[in-house]
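Dropping a structure here in structure tokens format, bear with me for questions.
Every protein chain but one is kept in place in this view of the complex.
Then we have chain A:
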Amino acid sequence: MEEVDVEPTTTLIPGVGLKQKHLGFEWGPGDILVYETNFRPAGERSGCPSVHVVRKDEDIYSPILRKLFNESHHIFVGLQNITEDVPSKNKKPQFVSISKNYRSVIRACMEELQHVAGVTCCAHLVLFVLRLHSQVSILLATELIWNLCEVLFIDAAPAGCLLLHLLDWVRLHKADVDEKAKEVLQSDSPTNHLAYWDVVISFILQGRVDEARHVLTKQASVQAASRTLYQLMDTLLHKMPVFNPSGTQTLTEFDMKWRHWHEECDRCLQDKSFASNPHLETICKILLGDEDAMLEHKELLGTWYHFLVSRLLFSHPTVKPAELHYYAKSSMDMFLDSRSVPEPLDSILLAAFEFDLHQVIKDCSIALNNWWFVAHLTDLLDHCKLLQSHNLHFGSNLREFLVLEYASGLVSHHSLWQLAVDYFDHCPEFGRVYLELQLERVPLETERKALKVLRICEQRHMTEQVRSICKIMAKRALSNNRLGSALSWSIRAKDAGFATLISERFLQDYCTRGSFSDLDLIDNLGPAMLLSDRLTFLGKYREFHRLYGENKFTEAGKLLLSLMTAKIAPRSFWMTLLTDALPLLEQKEVHIYTHTHTHTLSCVFVCVFQGEDVETAKLELLRLALARNLAMAIVKEGTVEA
């Protein structure tokens, strides 16, 4: 077993474990059940009135985060379906757009959480608001990591474009600059605003040179004396080369151009052109990639990765992906104090810059409390063919393992279990087995839910599960005396045994009450009658009664006879059938049974007579009727029509 990297966290369960009681636990469906107990009972009975359910993941119960699960399920299914038709080289833009979809879903959720946290102002909902804020920060972090993975792995931009994408990444996650800029520009005297130079430097650090120039013009218009100085800075900024990926310029040309510009900036600094204005001098130093100058504005940078990107922008804009990790490590070291411990987020980002995908996934799995993020990200990366088929020694590959874990967490939710089905479907090795086991455990409160679960099973040809669910529903219906429902469930499962059981119930009812219940069902059985012999008998017997009631005695008689000879009548019923035959035998006007028929009836009669103890009166009547019928038959058939 592998070593555990971090200490397991301790969760305090309120109200349990007091009074020196022991704690017992059991695995529940998706959760842990904890109860108080005494392992060595001391005399009095130690009982516990309540069982505590400890949930690991409370996110799936949050109504706003549920949207995340539903929308990402939609994207996931779409992703699985696109991969077949197009050759993998052309799929990169599709993967990038899917990655952007995922990220937009995360952002939408985050915005909604922030909105709710903003409008909730009740005093007793403080804990709720705190939790919302923590959820927001977790989502922010996950989006940050996802975005970086998209830039580095999925989009996999080469040198040149790489920096542009990294700049976009940083800009997206440091949006407070725009607010500050707006505040400064809309004030009465922008140049005297406290945050004026902060705004300019922030823009430059983010590579938004044009906007920095625009803000600087305010200064230029105010201070006429230093106009040349500002014009010089403006020219420098204007001339800063930016790589254009769709242009005709190659990377080497750009590099050369950039070096020329860099030298020009250096000359300006050496000439002490900006010496009179410390702010402009700082800007010039930043343009030259001076790390100390940048580090003086730590609070504007905010994070070490912002520092990294700014550093690269001004010292090495043609950075190659393979060189990133060196810069990343050194940036982190320079930015963070030696005392502060790197947070989990920092080590995850560092692992990403080192292109160590497995470390990223592993660290995220530990840091986050549910599998949503790692499952979807790994699945996408797997589709981009970026994960080597790293077979784990306790299951299938990494992607399948994570998706299975995520789906197993979903399936224990009372409502989100339906989403899990699609996830299991796309796990080729173990998905089906998991699904079979889980579907049997979905609680079936209403028929509609049972129908949905059944449809899922039928679509995947899980015949065992179909039978088992139908049997559960049929038994339940039977115990509630809903014979029609029970029959329709057995028809769906093609369960002959249960159909026989139901028919027996009907026949029992008939014997006790003398009439049929649920005539609408039995009269209209249709082809379902053939499902079981007993059911066929029931249907035909009812038909006999109907024919008799309509005075169609000949047909009724023939039907009765066929019922007896076809051997589908249960033994116990033969006496009843013979008794039913009695009035037909006694018919004087219409002659129903020929003498062969009567012989047959007599054989049946003999069997019955030998078999059980039946009332002698009835037997006598039957014997008499049979004899009389035989006599009449012989006479009639022997008579030659004149």
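By our rule, a contact is a pair of C-beta atoms (placed from the backbone, for glycine too) under 8 Å apart; a residue touches a chain by one contact, two chains touch by 3 or more; residues count from 1.
Criterion: contacts and distances are computed from a predicted model.
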Record-based protein name (UniProt) of the chain missing from this complex, from "Nucleoporin 43", "EIPR1 protein", "Mitochondrial import inner membrane translocase subunit" or "Glycosyltransferases": "Nucleoporin 43"
Of A:E299, A:E445 or A:E615, the one touching the omitted chain in the full complex: A:E445
Options A:L79, A:L308, A:L377 or A:L487, residue touching the unrepresented chain: A:L487
Candidates A:N524, A:T579 or A:T596 - the one touching the absent chain: A:N524
Contact footprint on chain A, counting only the chain that is left out: 63-64, 66-67, 70-71, 73-74, 77-78, 81, 414-415, 418-419, 445-449, 451-452, 455, 459, 480-485, 487-488, 491, 517-518, 520-521, 524-528
